[in-house]
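Missing here is one protein chain; the remaining ones are kept as they sit in the complex.
Chain IDs A and B follow the sequence of writing; residue 1 opens each chain.
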Amino acid sequence: MDLIIQPLLRSLETGSVYALAALGIIIVMRTSLVMHFAQGSMGMFAGSAVAFTFNRYGVPLLTSILVGAAVAIFLGFFVDFAIIRRLKRATAVGKEIITLGLIMVFLGLAPIVFGTDPMNLPRIIPRGDVALGSASISYNGILNIAIGVFIALGLFLILQKTKVGLAVRATASNESTAKLMGIPTRNVTLMAWAVAGLLGMLAAVMIAPTTMVTPTYMTAVQVSALFACVLGGFQTFYGPVIAAYIIATCSNFLKLYASSAWGDQLMYLLILLFLLFRPNGLFGKTYMKKV
Amino acid sequence: MSKNSRITMLNLGSIMKNSHVHYIIFGLVLCLFPMMTSAGGMKNSTLSTLAFVLIFSIVALGLNLLLGYSGLISLGTAGFMGLGSYIAAYVQDDLGLGFWVAVLLAIAIPTLIGLLVGIISLRVSGIYLAIATLCIAEILAKTFEQAEWFTHGTAGKQSKYPTIFGMPMDRSSMFVVCAIVLVLVMMLTYNIVNGQLGRALHAMRSSEVAAQAMGVNVLKYKLFAFSVATLYAGLAGGLYLFFLRSSYPSTWNLFLSLNLIAMVVVGGLRSILGTVAGAFVIFAFPELVLKKLPVIGDASGLPYVFSGVMIILVIMFFPQGLKGLADLGVTTIKTVFSRKKVTS
Partner (left out) sequence: MTTRNEQILPLEGTETLAASDILAVENLSISFGGLKALDDLSFAIRDREIFGLIGPNGAGKTTVFNCITQFYKPDQGTVLFGVESERLHRHRAHKVSVGSTDEPQDTEVVNLVGRKVHSIIKLGLVRTFQNVEVIPELSLIDNVLLGGHVDFRATILEQMFRLPRARREEKQYRAQALEVLEFLKIDHLKDELASGQPYGVLKKLEMARTLMANPRLIILDEPAAGLNDSETEDLAQTIREIRDRYHCAILLVEHDMRLVMGVCERICAISFGRFLALGTPEEIQENPDVQEAYLGEQESDQEGAQK
């Protein structure tokens, strides 16, 4: 087995998962000014819905994913419409605590709705590998990498080149000004929550074959995605994506060469230390606060 | 003679208004519960549930200081609490150093780690503390599972009741110990939030800019609030171990941290008695009531849903929590009474 290319390929795969989850967090962060702690658990809930439809009703996997997408979009809409936008008076911390409350709601609801037994979710492409020298990657792995890269690039293009993207960026930059300029900021945030839900669902479906679908199976993804946002900085959309791949690579190599049990923990420590030297992340900027 | 008695009356009046006295009375009431249990008026399991309410109240009080005054979120509270519990067990049972050393180290080591994490993350911005503590919690959770020599891994660390001042403890006396510690912590917290320290904390919460202009070193006070929160967590972790006599890695997960936040939010920010009430609602209500309900009582995720929904509802509709509810009740009663006086 190749000891450099193989873990690199695996890192690209997990990095795509982290990148999607991190993108969801950053989109919500920039439009609703909330640190979306429930991104992982909402993804878990949608992912569980996919596994449930697939296992219980024997629905084909791709159709199940569509069901999961519908669930994810609905949850995103619901959370923004019923909760977040009614919190205009609450502080940022209040909103963050709300997303913490959402974690508990979804984690508690999952076993009630989908049962307590762990579920399996197969790969989208069941088998087949490509050899790259001494390393190899499954077709499904290539698909995952492609989905991650394609969606990240697609979102950038939409954000940078389209009118919708301009509306999102304007809302992210200054919501009240954007509103005055006639941008429907409410629709923008609503959309942001739905997109975040979709991205979380995709991340959940992509990571599921490597583990079991349980209420806590997205915790590691959530933590990594949050760290990706910290490492990449909250100011740009591309920073967290790049950081997600960096984190996945570090984690894989640390697990391989340092300690299989403590790899992630070592990486967390490294990130904490990194913050000492670059508090605003790799791509972050500092702003002077107006007094 | 009459002058003397008037002075005593005055003193009595001011004593009854003193918050410390309220807390002591509250503690004395708590001590009735073990008596009720031994008299057969209360189930042992109920007493245990109440003991956990007391222990979680201690942690939540520290967290309330952090959240209520500095607006900071810690997601590592359960980790620090767990660390306290394992240290207490290790020092008492493996090192045989006795109760006091065990408690002291269960407090000191998490506080030191907390200080380090705080120094690193608080320099950046508030939200980084949440992420840094999450990071530490993940590291600690892994430690609890992996460091067999220290924690006995997933099999769980077993311990025994401590001996305090030469007296061997049992369930009832440990309950009393928890009650005493809680009252002391309430008094200490009261001292912190009143007086100059409290004014600085209030200023920081109200406007960091104004606080700085008044000479309040915001970083120092945030660090202070976070240190107190970890200190209380370590202390409560030690108490938890001495009451339950065991500690498992699965206990110290993110959900406990979230539940502790729920206690603070539901009880009411910056309220001492409210926090205790919040701990009761979030921990004891699902244990004593929800689980006994037909059909839905068996659902395993129910307590989580309850906590989560409570957090959301309270922040959306009742940001003052139970404390606000109590205040509202008091003012309503007062207005009703004064109206009666007027009409009569």
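Throughout what follows, a contact is a pair of C-beta atoms (placed from the backbone, for glycine too) under 8 Å apart; a residue touches a chain by one contact, two chains touch by 3 or more.
These numbers were taken from a predicted model, which means no experiment stands behind them.
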Among B:207, B:300 or B:335, the residue in touch with the chain that has been omitted: B:207
Contact partner of the left-out chain, one of B:18, B:191 or B:300: B:191
Residue of B:224, B:255 or B:306 touching the missing chain in the full complex: B:224
Residues belonging to subunit B that touch the chain removed from view: 188, 191-192, 195-197, 199-200, 202-203, 206-207, 209-218, 224, 270
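Just so we're on the same page, only the chains that are shown with their structure count from here on.
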Subunit A-subunit B separation of Cα centroids, rounded to whole Å: 33
Subunit B partner contacts - residues on subunit A that touch it in the complex: 35, 37, 83, 86-87, 90-91, 93-94, 96-98, 100-112, 116, 215, 219, 223, 226-227, 230, 261-262, 264-265, 268-269, 271-273, 275-276, 279-280, 291
Subunit B residues within the subunit A interface of the complex: 67, 71-73, 75, 117, 120-121, 123-124, 126-128, 130-132, 134-136, 138-139, 142, 146, 209, 254-255, 258-259, 261-262, 265, 299-312, 315-316, 319
